[in-house]
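Only a single protein chain was left out; the remaining protein chains are all shown in position.
Per-chain numbering from 1; labels A, B and C assigned in written order.
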Amino acid sequence: MKHRYELQLRYSDSDQMGVVYHANYFSFFELGRTAMLREHGIDYYDIERRGFMFPVRDVDCTYLKPITLGEQIFCETELVELTKVKIVFEHKLLDQAGEIKAIGHSSIVAVRKDDFRIIRMDEHLPDVFALKDI
Amino acid sequence: MKHRYELQLRYSDSDQMGVVYHANYFSFFELGRTAMLREHGIDYYDIERRGFMFPVRDVDCTYLKPITLGEQIFCETELVELTKVKIVFEHKLLDQAGEIKAIGHSSIVAVRKDDFRIIRMDEHLPDVFALKDI
Amino acid sequence: MKHRYELQLRYSDSDQMGVVYHANYFSFFELGRTAMLREHGIDYYDIERRGFMFPVRDVDCTYLKPITLGEQIFCETELVELTKVKIVFEHKLLDQAGEIKAIGHSSIVAVRKDDFRIIRMDEHLPDVFALKDI
Partner (left out) sequence: MKHRYELQLRYSDSDQMGVVYHANYFSFFELGRTAMLREHGIDYYDIERRGFMFPVRDVDCTYLKPITLGEQIFCETELVELTKVKIVFEHKLLDQAGEIKAIGHSSIVAVRKDDFRIIRMDEHLPDVFALKDI
């Protein structure tokens, strides 16, 4: 189950090395996984309105090739693990020729909006938990 | 009543022109006016906890000289107008030699956090409204 | 000559007021005018490769309604002035229903990449200068 999403790069994404600043890749990864969830019927902003949020617990990224403004870049997202309390995604950034620019992972947990307490998705977010079967 | 605040520039502030990206100046202006209010005993985050916020209504900026990472930059803030519903600030960014890099203005209004409705500061935020006499 | 461009909002665009942070609007305006120039055959990144850049000289923005993540937002760009040394754009951000969220302006100048010296577009960037006739 891989999902592909084209990114809209901004001038503000660049830094004085002349390439996209490395921290922004995590913002791209989030665009990718939000789009993937939406394709499976899960609206992240609706989940927030229901009183839950998905803060990030762990992330990593390996930078293989720099990204330059003007390139067409896609974020490919794959759900690699889903437990009662955690979702792990793998993210790849690729150019139009399919060359991989970066590979990263994000591990997110579901929490209650009020107090940031971790909740069980099988109980509180069954629609999200059902993603484990896709 | 001018307030001076030294900025901490970040690598992510730069763009591929090799200078600080122009939109970030408004983030600096906000650092400046928050620091100025704090010096007058007004904690912006405390105001949010009391149920009010200060969204921006109008801003402008004239860019005179580029800012380069490694420069020591100060934000000078001046309160130029304060009415029952609005505060207007003038912001200058200067380097260590006093050269002016940019001049801008922000006009902020006080609103209720729940519904973004404009409120009267003389009624709901008397400590902020009292700034008109400094 | 109005150009319309759909923005890709990011989670990182939001702030703790729960709306899109005001400084980011200028990044959106830049997306809008870059897309507009591209539609008229002018590739901004190619201009940089030719040794010129378009730093911003003046900007302003009036914020009418907050923008919330999940909204579909368009940047409408109009070229309002073009002289030998300057281009002025008007930018509007609108939602899908056509409600105007913000109106702003950017005035950009063409400079040489090496020394940030202003150049005459009729001499050095005739393709850009020709936009005055559209």
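The rule is short, and it goes like this: a contact is a pair of C-beta atoms (placed from the backbone, for glycine too) under 8 Å apart; a residue touches a chain by one contact, two chains touch by 3 or more.
If you're wondering where the values come from, they're calculated on a predicted model, not measured in any experiment.
Touch with the chain that is not drawn comes from one residue among A:Ala35, A:Met53 or A:Leu94, which is A:Met53. Counting the whole complex, the residues of chain A in touch with the unshown chain are 16-17, 19, 21-27, 30, 48, 53, 55-63, 66, 113, 116.
Looking at chain C, the residues touching the absent chain are 11-12, 14-19, 21, 23-24, 69. Seen across the whole complex, the unshown chain contacts chain B at 7-8, 10-12, 27, 30-31, 34, 43, 45, 68-70.
Convention: only the chains that are shown with their structure count from here on.
Ranked by C-beta contact pairs, the top pair of chains is B-C.
Of all chains displayed, C has the C-alpha centre closest to the centre of the whole protein C-alpha set. A separation of 33 Å divides the Cα centre of chain A from that of chain B.
The residues of chain A that reach two or more other chains are 11-12, 69, listed in rising order.
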